[in-house]
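Removed: one protein chain of the complex. Kept in place: all other protein chains.
To keep things simple, chains are lettered A, B and C as they appear, and every chain counts its residues starting from 1.
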Amino acid sequence: MKGNKKWLNIVSPVILLIVILVCWELYVAVSGIDARILPAPHVILSKLGERFMRDLSGDFLYTIQVILIGYCISIPSGILLAALCSQSKLVTKAITPVLILMVVIPMLTLVPILQLWYGYVMKVRIIVVICQAVPIICLNTLRGFTKVETAKRELFRSMGAGRFKTFVKLIFPNALPQVFVGLKLGCIFSTIAAMSADLAASNEGLGSRISVYSGMLMTDMAYGTIIVVALIGIVLFMIVAYIEKKVVIWIK
Amino acid sequence: MKASKIRTENLNKVFHTRHQDIYAVKDANIDIREGEFVSLIGPSGCGKSTIIRMIDDIIKPTSGSIYIDGKEITSYKRIPKEINQKMGFIFQLPNLFPWLTVRENVGIACRIYKIRDEGTQRYIDELLEMAGLTEYQNAYPAEISGGVMQRIGVIRAMVHKPEILLMDEPFGALDAMTREKLDMEILDIWKKLGTTVIFITHNVEEAVLLSDRVYVMGTNPGRITREITLDLERPRSLDLLTERKFQDYCAELTECIGHVDLRKVK
Amino acid sequence: MKMKELMRLQGICKVFDKGLDELVCLDDINLTIQEGEYVCILGPSGCGKSTLLKIIGGIEKPTLGSIVMDEEVFEDGIPKSHLKDFGFVFQQHNLLEWRTVQKNLRLNLEIFRLKGSVWEKRVEEMLEIVGLQDYANIYPHELSGGMKQRTGIARALVHDPKVLIMDQPFGALDAITRNMLSYEMLDIWKKTQKTMIMVTNSVEEALLVSSRILVMNKKGEFISKIVNDVPLKARDEKIAYNDRYNELRKKLDDIVHEIQE
Partner (left out) sequence: MSRMLDETKEKRIIERRRKNRISKISSVAMPILGIVMLFLIWELWVILGDFPTWQISRPSLIIRSMLEDFELYWPNIVRTFTSILKGWVAACLIGVVMGALMANYALLGTTLTPYINLLCTLPVITLVPMMYVFMGIGRDVIIIAIILQSFAIVTMNSSTGFMNVPVMRIELMTSLRATKRQTFFQCMFPSAINNVFTGMKLSAIFATTTCVAAEVNGSTVGLGALVIEAKTYVRTDQMFGSILFIAIIGVFFYMLSDALEAVLVKWKE
């Protein structure tokens, strides 16, 4: 990239953000729209700063725990499941449709059922996050484990490498880029699953807080909470993307 | 002496990277007569591909000028269609569109230039016939071998009857035997159509076997180091390979290219 | 040259499935390989040559026929225990992109469980032989084609195999690099005295490096076996001026063009 192109890369998105905010402010000021329908950005941010610690921090920690615990459990289990299934072609063929079926089911529908079992506890939402994230991570990891270049397999056969050594030194590292595709999707699915579970369960968590604010027409706090949720999603995604950049270093 | 077909004056191409400017091509002056078969030879990184991409206006030169049939083309922002239709470009890899059949790939130029007349379709049949590819015309690129694909790449560049053929290591990726066969086919096409050819290669023997003149190029910066005229009689054949005069030229060319230090990172 | 017999292929046949039908790739191959020889298998591109190498290198099992090594007869291809005696150089370098050059060499040692400082020193030695000693910690995607292929050669030599098997090692390189690496291969053969089995489709390359040339046709049979007696001294940049070289070259060109038709 030429010198100025790099600079442009960082500045132009920021300019766009500023333009949006300014138009938003002007529109609200000029049209005199009711604050409950569309609050101005500065109102949202000031309200958020003011009341975050008091009102939102509890739910904030709750939702963060739900997402992180669920996601961190899903990563090893998804990869382990894929590793076991990839050992035999027949099992891979059998498990793939089951995985697709589970990936496609919105796991928030399990909330009412799980609540019958466990009542209104955090465990319900963690299970929802796990059920939503494990299949997508497993599906992508499995695709990575099954797609290995024949030349590389021949190299390991030419050295008489055993099944375990071939897996550890060839199949797993070779599949890392595809594994990270699964992890990034898993992270997105976890946040969406947690939020939709909150809305379905509606007593704790940022999601339920938003529906409460909407019900009470406290639109500025509702937007504020949405911004916090968006930040959680983005930060988690960027962490996974950063780890990928550090681990998968051999792709140009 | 025939009229000059392609001439470049102090042609430069500089790539700016963060820490320094790399001269891909520095002060390249070449002059090619009509109907001449000229080769550019040199190690990778000597700017030979960059030069012909500038001639075909795929890349814009940093400075210097290019004349086609005496008309300067570097002044245009986008060279006009009638000049561009004079040139056909052949790539190192077959570079076919996998979603088009062989016949559609060959006729891609007509589709882009919007030439629809009946004559062209007949000319495509003729070209397919000449290259012995008529049986493959409805196949998809995934189903055919490397040698056949490269032949398609060659005749694809001839559909719009160009006066100049720019060939970027067309047979570099093929095995020795297929390469020799295609070299001979290129000579037939060149003789029959009387086009002007700029042929890029790494292979010394291929350059001497095919061309009238050879520009030898060096790296860091990419430049033309020498120009050698080969007075070997035409038409050329494969028996030439074992003749003394041929081997002298090969030795001389290898000498000019010199001991290339391949240790440095590409 | 010491004429101790290294291995013998007896009646090797290989057949590939094509739907319900079958494609005969190798048909009754009998070959004796002496220690320290440089055998070159020449022929048009087809399935035979590479498959034969893969059978010798233990990557593929022959459909029929047996391999004799150190008076042991192997009916079903080379067993895992003997694979340590073979080093395989692939056409497309086949390095593991996630490992640095040095780590790629270490891969062989890890898989063959060769530990100890002797082997660590050998990794440095091999890098020196191919001239990559100051590129040890670089990743393959930052190397040029020629340097990747050199790493592949070094990797195949690092566990000190008896036989080096090369499947068109310079096929994917440009002519200048190919020429240079052929000379380097000749040096390595002279220096290490290892037995070399190489597949190529270029007559010049075969004549430059080999001590014996076998020509294989498209049906997977050897149709000609030639001893390459171009003197080692003459095998340098001036080889084109050697009469024996041109004589053999003309002969091989005719044989190969015959197969082509």
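FYI, a contact is a pair of C-beta atoms (placed from the backbone, for glycine too) under 8 Å apart; a residue touches a chain by one contact, two chains touch by 3 or more.
None of these values were measured; they are calculated from a predicted model.
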{"item": "Chains on display which the left-out chain touches in the complete complex", "value": "A, B, C"}
{"item": "Which residue of A:Ala40, A:Val66, A:Val103 or A:Leu183 touches the chain not shown here", "value": "A:Val103"}
{"item": "Touch with the omitted chain, as defined above, among A:Val28, A:Ile75, A:Ile127 or A:Ile192", "value": "A:Ile192"}
{"item": "Touch list for chain C against the chain that is not drawn", "value": "11, 13, 15, 17, 20, 22, 24, 27-28, 63-65"}
{"item": "Contacts of chain B with the absent chain, listed as residue ranges", "value": "53, 56-58, 78-79, 81, 84, 87, 89, 91-93, 95, 97-99, 108-109, 111-113, 140-142"}
{"item": "Hidden partner chain, residues of chain A it touches", "value": "8-9, 12-13, 15-16, 37, 89-90, 93-98, 100-101, 103-106, 108-110, 112-113, 116-117, 132, 136, 185, 187-188, 191-196, 199-200, 206-207, 210-211, 214-215, 217, 219, 222-223, 225-226, 229-230, 233-234, 236-237"}
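Convention: only the chains that are shown with their structure count from here on.
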{"item": "Comparison of B-C and A-C (more C-beta pairs in contact)", "value": "B-C"}
{"item": "Rounded Å distance, chain A centre to chain B centre (Cα mean)", "value": "50"}
{"item": "Euclidean distance of C-alpha centroids - chain A vs chain C, Å", "value": "49"}
{"item": "Centre distance in Å when chain B and chain C are each reduced to the mean of their C-alpha atoms", "value": "33"}
{"item": "Of all residues in chain A, those that touch chain C in their complex", "value": "151-152, 154-161, 165, 169-170, 173-174, 176, 248-252"}
{"item": "Of chain C, residues touching chain A in the complex", "value": "54, 57-59, 80-81, 83, 86, 88, 90, 92, 94, 96-98, 107-108, 110-112, 139-141"}
{"item": "Interfacial residue positions of chain C with respect to chain B in the complex", "value": "44-45, 131, 135, 138, 142-147, 168, 171-172, 174-177, 180, 201-205, 237-238, 240-241, 246, 249-250, 253, 256, 260"}
